[in-house]
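What follows is a set of notes on a single structure, which appears directly below.
Every protein chain except one is present and positioned as in the full complex.
Now for chain A:
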Amino acid sequence: MTRYKRQDPEITRRKFINVAMGTTAAVGGVSLLSTLGAANPVFRLTANKMPPQAGDILVHAQESKEGQPIRIADLGPQLVRAWPQGKDENGDPVIRKGDPNNILALYRFPKGQLVAPTNLDATIDGETVAYSDICTHAGCSVGDSDINAGEMKCPCHSGQYDPKRGCIVIGGPPPRPLAQLPIKLEGDNLVVTGFFLTYPYPYTNENEWESIKKEVEAQRT
């Protein structure tokens, strides 16, 4: 064996073709990868996709009554689903159901039943409370439990929540309680007074939630 590798003074035809083909394949591959970018469309935060925010009124989400403002008398210890309704760029009312994660769960319990960790300042008279109705586990809409009355159950992987105690997780895989939405009564309407108190589904950390809040604020002004 020699220690020296024979150096060809000239580039061979074979080598040239190999390099040319390799380069073509690499460029082609990378350009194909760029089409993957096109697979992911640009997201525009339009009024109907914004999360519920201060000034929104709550309207029924149930199909037969969709869009009708919710009255306090409509509520009780059974879950009522609601959409936030805000204003679009022209000031026309728009139901924010472009993002299905905006669906809300409303409850009204006799006084004294709602307890911490529910934020009672964010409820109406310590009786009426609003939560995000999207399970923090896999994003399904949560309903009233058919097993234990007074609890909430997600049909997808049987996550359970307690709506009287800030919707804390009392069973199943969800990682976090449902986010509470601060509301107040204004005339007959239920009005949102701010953003969700904690980050709701589909956000996985505080930062994402803060940045979407900032984006919404920026568009409001």
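One rule holds in what follows: contacts are C-beta pairs under 8 Å (C-beta built on N, C-alpha and C of every residue); 3 or more make two chains touch, one makes a residue touch a chain; residues count from 1.
Here is the rule we go by: contacts and distances are computed from a predicted model.
Per the UniProt record, the chain missing from the shown structure is "Cytochrome b/b6-like protein", taken from the list "Formylglycine-generating enzyme family protein", "3-methyl-2-oxobutanoate dehydrogenase (2-methylpropanoyl-transferring)", "Cytochrome b/b6-like protein" or "protein-glutamate methylesterase". Only one of the listed residues, A:126, A:172 or A:194, touches the absent chain: A:172.
Within the complete assembly, residues 36, 39-41, 43, 49, 61-63, 81, 99-100, 103, 133, 137-143, 146-148, 153-160, 169, 171-176, 202, 204-205 of chain A touch the chain that is not shown.
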